[in-house]
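In what follows, a structure is listed as structure tokens, so that the remarks can point back to it.
Here the complex is missing one protein chain, while the rest keep their positions.
Our next item is subunit A:
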Amino acid sequence: MNNLIILPILIPFVTAAILIFFHKKVKVQRWFSALSSIATIIAALVLVQKVHTDGIQSLNISSWDAPFGITLVSDMLSALLVLTTSIVAFVCLIYSFKSIGAEREKYYYYPVFNFLIVGVNGAFTTGDIFNLFVFFEVMLMSSYVLIVLGGTKIQLRESIKYLLVNVISSALFVITVAYLYSVVGTLNMAHISQRIAEIGQPGILSVIAVLFLIVFGLKGAIFPLYFWMPGSYYAPPAPVLALFGALLTKVGVYSITRTYTLFFYHDQGFTHELLQLLALVSIIAGVIGAIAYWDIKKVIIYNIIVAVGVILYGVSVMNIDALTGSIFYLIHDMIIKAALFLLVGIMIAITGTSNLKKISGLIKRYPGVGWTFFISALALAGIPPLSGFIGKLLIVQGGFEGSSYVGAAIVLMSSLLVLFSVMKIFINGFWGVHRAYENEDKAPVKWLLISPVILVILSALYGIGTEAILPYISQAAETLANPSMYIDAVLKE
């Protein structure tokens, strides 16, 4: 039992609740959020270290014994994701100070922002499948608000689609949990895993596994369920987009990873093959989308789909190398996608457009932005020694080990097109003849650049310091590969 694990949920929760009462005081909102965000990071850091030294931590809420109450569980995967989320939240937050605009700030931007983090951290931490649904709802409701807040035309138009798809997927989520409950008669995830292991996953559970794949795939934006995403993510302002791109789809990816390693790992010939197929098609569809457009936002948005595919491909291979690679890549992608979206936000702030054909020569006046973008692009494509490399290396290695040669080759070669798609932005947007833009002097570029620079430095450290990070990632992968560790930690305490 450890109360520490609830802190990354509780701190933003309390912050959000308090901030509702100060909604006109923008400065209070900003600094209070920033401080609480730092506190969350510290709590998450302590938690990661705690899990590293003492193993999986769990907390039975209201002290009702598992599996009867709700249990929060922090294994290394969830602790690392909570930490990454907190960091990404912090940088998006300080970026918001000078980009989101006072009007939005007065209309509960910061409380809702914090609620979103509650939902994401909660989803990563909970050990109860229905509670996962609840945190999904917290996260989704906050995202609905963030996507529509401001009420511009495009926001209204896109949020209705976003809302509809997500309401449908939420309904499916409840239905699926109900099916699962009917078959195994429990909601505690460790308990579910234990019970499924006892009966060896008969056919109906494989069908339910596919349903979960659909439910989480809708959130995670895998093929063929991602159609809602490019449009919806296009609408909100940059820091919100960064938050969505970095975190929301990853919650879906996390949930697939969790359920496919903890529950449904007994019939991999069926479920994991399906997952693999969808992951690979996602990669292909993603790169096709990424090279298709001359719109800088869209290019990065389609790259989300590629990354989701790469991570899930690693999960579907299910050997220790591939799982380690997937976790490495998952965290890397959260960091670097946030950086890229924030940088794209700066480009839009300077030029007033996201149409690449109208942008050129930015590097002359903004070398800092240009080079930060360049390094992020390399990291995204998995160029060593930046953050994307080791993950991709391990995934491909795991793929080859699992005799999945075509899949591994697709993952490998997707890097080329990913690189092409982002370098297109560098070559045409930053290089080229210098142009003047109407409102460029108003853009607070220096302040906005702080956030992506922090993230890029993290990305570089993450890659170069792999040796220091590897024990943590390996621990996370080991837990995924051995569900009994998770079960024992929750049920035997």
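The rule is simple: a residue touches a chain if its C-beta (ideal position, glycine included) is under 8 Å from a C-beta of that chain, and two chains touch if they have at least 3 such contacts; residues count from 1.
By our rule, contacts and distances are computed from a predicted model.
Taking the options "Probable cysteine desulfurase", "Aspartyl/glutamyl-tRNA(Asn/Gln) amidotransferase subunit C", "Na+/H+ antiporter subunit A" or "Glutamate transport system substrate-binding protein" in turn, only "Na+/H+ antiporter subunit A" matches the UniProt protein name of the chain that is not displayed. Considering A:11, A:148 or A:443, the position touching the chain not shown turns out to be A:148 (whole complex).
With the whole complex as reference, residues 13, 20, 61-62, 64, 67-70, 101, 103-104, 107-108, 111-112, 115, 118, 122, 130-131, 134-135, 137-138, 141-142, 144-145, 148-154, 160-161, 164-165, 168, 175, 178-188, 191, 195, 199, 202-204, 206-208, 210-211, 214, 218, 224-225, 227-228, 230-231, 267, 270, 274, 288-289, 291-293, 302, 352, 361, 363, 378, 381, 383-385, 389-390, 393, 396-397, 400-401, 405, 408-409, 412-413, 415-416, 419-420, 423-424, 427-428, 431-434, 466-467, 470 of subunit A touch the missing chain.
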